[in-house]
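Omission of a single protein chain aside, the complex is shown with its protein chains in their original locations.
Labels A, B and C are assigned to the chains in the order they are written; within every chain, residues are numbered from 1.
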Amino acid sequence: MHIASVLIRRILNAAGLLAAVLILCFTLIHLAPGDPAEVIAGEMGGATEEMMAEIRALYGLDRPFHVQLLSYLGNVAQGDLGYSFYFNQPVTDLIVERLGATLLLVISALLLAIFLGTFLGVVAARNPNGLISHFVTVLALFGYAAPVFWTAIILLILFASVIPIFPASGGMYDITGPDDPISRALDIAHHMVLPVITLSTIYLAFYSRLARASMLDVLGSDYIRTARAKGLAEVVVVYKHALRNAVLPVVTFAGLQFAQLMSGAVLVEAVYSWPGLGTLAFESLLRRDTPTLLGILFFSSMVVIIANLLTDIAYRLIDPRIRSGAR
Amino acid sequence: MTSFIKFARATTAAALALGMAWQAQAAEPKKGGTLTLLTSQVPRHFNPAVQSGTATGRPGTQIFATLLRFDEGWEPQPYLAESWSWSDDNLSMTVKLRAGARFHDGHPITSKDVRFSIETVKANHPFKTMFGAVASVETPDDLTAVIKLSQTHPALELAMSSALLPIIPEHVYSKLEEGQTAKNHPMNATPVGSGPFKFVEYKQGEYIVLERNDDYFLPGLPYLDRIVYKIVRDSSQRVITMEQGEADFYTEVESINIRRLQKAENLVVSDHGGEAIGPITWLAFNTKRAPFDNPKVRQAIAYAVDRNFIIKALQRGVSKAATGPIAPSSPYYTPDVETYDLDLDKAKALLDEAGLKPDGDGIRFAASIDYLPALPEQQKNIAEYLKPQLKKIGIDVTVRNAPDFPTWAKRVSGHDFDMTMDLVFNWGDPVIGVHRTYICDNIVKGVIWSNTQQYCNPKVDETLTMAGKEPDLAKRKALYAEFQKTVAQDLPIYWLDIVPYTNVHSKKLVNPPLGIWADMHPLDKVGFAE
Amino acid sequence: MAPPLLSVRDLRVEFDTRDGIIPVIQNLSFDLHAGGTLGIVGESGCGKSMTALAVMGLVPGPMGRIAGGSIRLDGEDLVAAGEQRLRQVRGNEISMVFQEPMTSLNPVFTVGDQIGETVRLHQGLSRREAVNRAIEMLRAVGIPAPEKRVHEYPHQLSGGMRQRVMIAMALACRPRVLIADEPTTALDVTVQAQIFDLLQDLQAETGTAIILITHDMGAIAELAERVIVMYAGRKVEDGPVGEILGQPLHPYTKGLIRCVPHLEADPPVERRELMEIPGVVPGLSQLGGVGCPFSPRCSESRPDCNMMPVEKAGPGDHSVACWAVSEAAS
Partner (left out) sequence: MSDAAREFEQELRVESPAREAWRMFISNNSAIVGLAIFTLIILTTFVGPLVYTVDPFELVWAPLTPPGEEGWLLGTDYLGRDLVAGLLIGGQSTLAVGAAAAVITITIGITVGALAGYYRGWVDEALMRVTEFFQVLPPLLLAMVLVMLFEPSLTTIAFAIGIVSWTSAARLTRAEFMRIRELEYVKAARSISASNARIIWRVILPNAAPPLIVSAALSVGTAILFEAGLSFLGLSDANVMSWGKLIGDNRPAILAAWWPVTFPGVAIFLTVLAVSLIGDGLNDALNPKLRRR
């Protein structure tokens, strides 16, 4: 198939998916009890009926459902995700900043999980009955079975209170600290350690196991025997010839699991006050801030779609068979 | 000075003494430093003129100056107003503004801004009773404002303090574009006021940064260079943040964490401050729904609830009993009402009288209880406690979970509930925070924190109307006492307790905000020790 | 005669399995002379591929190991050599072409990379030189448009092409010994012939000694000078190709030859149809017994066969391990 037509197909597909996400979620949120006027009234300490009506009129909540939906979709099509009832800001502004924080967290956790997981998996595969192999098995089981928010709470209490080496107040950086770029970057790195480790635990477990199984498979293959027969050192055989083939399933899963990773981020962000989309989503859900919530669902779906696309590209880069359309 | 204030001072001697004790220790703080405050709340914006609540009120009181400020002894003090005086008929107040005071953008503050502010608050603030009595504001010159009342309004001075009447610049907030109202004015998010601190930055859900207003109208103040509000949602995390010295102050400490914070060497825990807010935790009944339409049933439930257990065990002795609609810290409080101390036999007898006999399983009737989905210690926990407790007198209680505020508000404001836990503020004067819950006029379906119990007693209405405008304090007190006795008898609500605004602050802090409005008060005198 | 280039003596390879230690190769000895071609024949599972791996020092550990004997390359014992020395030998002095061209090339690297890798490793060529060598080698193995093919991936090549690439890779360093393990099994018949021709041509050109491992007597007849026949991890017959094909002594060898109709110039009338050896090759767990492993399938089986036959010299340069033959020869 021609590359342009593939691309167009994918973009159309993505647009369809995003539209479906918006329509379904808009409807769902609309069906939920309570509306933003009540929340705003509640936060203000009560309100008169006229004020409630005024708030509803202000945000167009008094119009029939289908009118609201169509006008919303129309705006989105023009790149306008609307205005947050609750936070009094354009939704796009609100989300873009948070999206950065979430992506920083999620991507760091994912990379850590992939690289460390693959490394552990490879080491374990080279010696299937060795200590590391058992460690990987145990790690995989524990990482999977411990609820992520639970790990988060324990790490926070342990490393911010008992042994206070990481910031207790969480967040992404300390606004009261120095604000030159280098100090700020170091500060962010310092704040990131616990959330990233927590979030990566589950996936670290998963990928190390996946990499181990995949590596065992690859190490038994004919081309590895060929590589050995060339007189290549074992390190080259494993890390050049085997690894690139063995990471293929890891890459596939990384793409598929991006949505789950964003889910995990909601819980991790909640514990570490990480200013990401997860926290914002939870807050806007509690406040029936429909535009913000929809914006988040829209952006996170888009992120997942892009992540899948990048996975495909990574896959193509690693595996020439896909690249040329064979197979 | 009105008789209200004199009375208030007399009846709050205890608070005054505490305030003085605290003032005696106070030393001159050093200049400079960044004050870090913790909060769990995410503000919508920073303009308290159109938004009630502490989330906006805390930073709002730093950004916007008010005409008056109250000290620790409920005593009004000059602030933007250099002086103020009442007419003899108590229907007019003349306010003299401080000369040379400017907004953060350099514009001088005039009496027109005062008029604009009062009008904006009157039109947009949910507390209609605050300025409902204001007929007009006259501006004879730039520094004089005369507030004309249609009826006497003793609560006016209190309503001119804290976050209730921010003086907002007319030249900024009167400009409205298409589709804008005062409520969604873009400058609410980047406010221009005249308070001790200027708005710098708000990272949504992360932090708020304010910086020193060098052009502040009170000479030599404020001491601090910067105030940072860090938003930390989790209570345990706030505790360790304080312990690690990453922050200097936070209020609304949960009772569960008090003991731990008291052990920290760098911190002081105090339950002073916020007396004016008067948050009462209560159990409200839907008085239009059987069997709660029968006062005997409501009384029976009150007798079955062990208020003592709630205070001693669930709140770990931190809270104080609330026996009626007015908080004990208020000058209008009377203890002389039926308090419904635990008496299960009496409770059962009352239910028998109401014709609700137990069935084979000992169940008389089933009912549900809702709770405000915030502050679990004061809401959810008590609702869950009531489930087994009311079973003892044969009521099978289902706790209805409300995952979020709108769900709960929809049920309660829609009158779709049997009983609900709630937390409602007195807001200083009963006119502002108490009347709304009990007057027949305020039974408004769809509006939360209206009279959602749908309780209507013409006698109560009459008493409250009179009390609201009674300038004579003794008479006013008598009227409110009568009101308290009546509603305690009718019992549309069973008042449980008041959890004080326990706060914790760093020992380095000088003049921490422990007044009647706690940190909803200008922090211009707060600073760090040398 | 010059001393042999490769000399294997009393080789024993063992594997650990759930049923205990299994000897997969026992008492195997053979010599390979420079420029010569040795054929190793036998059915699948007879140990011929393991022999190749043993010579390469690639017996899969940790379950498998060389438990005895010696493998001398120019007098140097590779069994005693360290891993580092073995790596210098592999792909450089001894190299190998595997059975499965479809899977023996790494799918994620270009063929040029994979050929060049060997020469860069052993001869320290630069990247560019390695590419040139790869092109040269691809041309040598008869791949058209090698400048283009060098940048292609294995999946873009046909099976025969891939096997040519494997051969190019194996010969890139001009090794002294090339082990070709069933190099044509997975290929079409026409391609098989081309590959054999190629091997012969290259051998003539480079003087590389070849060990050709196969179950195909036809290929042996065409290429090899000497043949050893293996069964169940043991050598059962050994001799010059003409003698083995012309006068097979061991019943197993006879059976193998009978399977290939055209090798018998004048087949008896009753053997016109394709013959096969009854029964199956013994499984791993049956190895290491005391009797002749072939006896259950042997048409000439006799009571002696419950003891292991010893290798006996037959006529000329021919040896065989069979009780029946020994008796006939004596």
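We take it that contacts are C-beta pairs under 8 Å (C-beta built on N, C-alpha and C of every residue); 3 or more make two chains touch, one makes a residue touch a chain.
Everything quoted here is computed from the prediction, not taken from an experiment.
Chemist: Name every shown chain in contact with the chain that has been left out of the document.
Modeler: By the stated touch criterion, the chain not on view contacts A, B.
Chemist: Which residue from B:235, B:270, B:465 or B:486 sits in contact with the chain not drawn here?
Modeler: Of all options in B:235, B:270, B:465 or B:486, contact with the hidden chain holds for B:235.
Chemist: Write down which of B:175, B:259 or B:288 is the residue touching the left-out chain.
Modeler: Looking across B:175, B:259 or B:288, the contact with the absent chain belongs to B:259.
Chemist: Identify the residues of subunit B touching the omitted chain, counting contacts across the whole complex.
Modeler: Touching the missing chain: residues 235-236, 239-240, 254, 256-257, 259-260, 313-314, 373, 376-377, 380-381, 383-385, 387-389, 398-401, 403-404, 407.
Chemist: Hey, which subunit A residues sit against the chain that's not shown?
Modeler: 13, 16-17, 20-21, 24-25, 28-29, 31-33, 141-142, 144-150, 153, 157, 216, 256, 259-260, 262-264, 266-267, 270, 281-282, 285, 293, 296-297, 300-301, 304-305, 308
Criterion: only the chains that are shown with their structure count from here on.
Chemist: From subunit B, count the fewest steps through touching chains until subunit C is reached.
Modeler: When the steps are counted carefully, the minimum from subunit B to subunit C is 2.
Chemist: As a test of whether you follow the contact definition, which chain pair has the most C-beta contact pairs?
Modeler: Ranked by contacting C-beta pairs, first place goes to A-B.
Chemist: Could you grab the centroid distance between subunit B and subunit C? Build each centroid from C-alpha atoms only and quote it in angstrom.
Modeler: Once rounded, the distance between the two centres reads 92 Å.
Chemist: For subunit A and subunit C, let me know how many angstrom lie between their CA-based centres, rounded off.
Modeler: Centre separation, subunit A to subunit C: 54 Å.
Chemist: Residues of subunit B touching subunit A in their complex?
Modeler: Answer in residue numbers: 34, 36, 38, 42, 44-45, 51-53, 55, 124-128, 179, 181, 183-184, 188-189, 203-207, 209, 226, 228, 230-234, 236-238, 240-241, 243-244, 246-247, 403-407, 409-411, 413, 425, 427, 436, 444, 446-450.
Chemist: Quick one: which bits of subunit C touch subunit A in the complex? Just the residue numbers, please.
Modeler: On the subunit C side, the touching residues are 56, 58, 86-92, 95-96, 98, 100, 103-110, 117-118, 121-122, 153, 155-156, 166, 169.
Chemist: Quick one: which bits of subunit A touch subunit C in the complex? Just the residue numbers, please.
Modeler: It is residues 221-223, 225-233, 241, 244-245, 318-321, 324, 326-327 of subunit A that touch subunit C.
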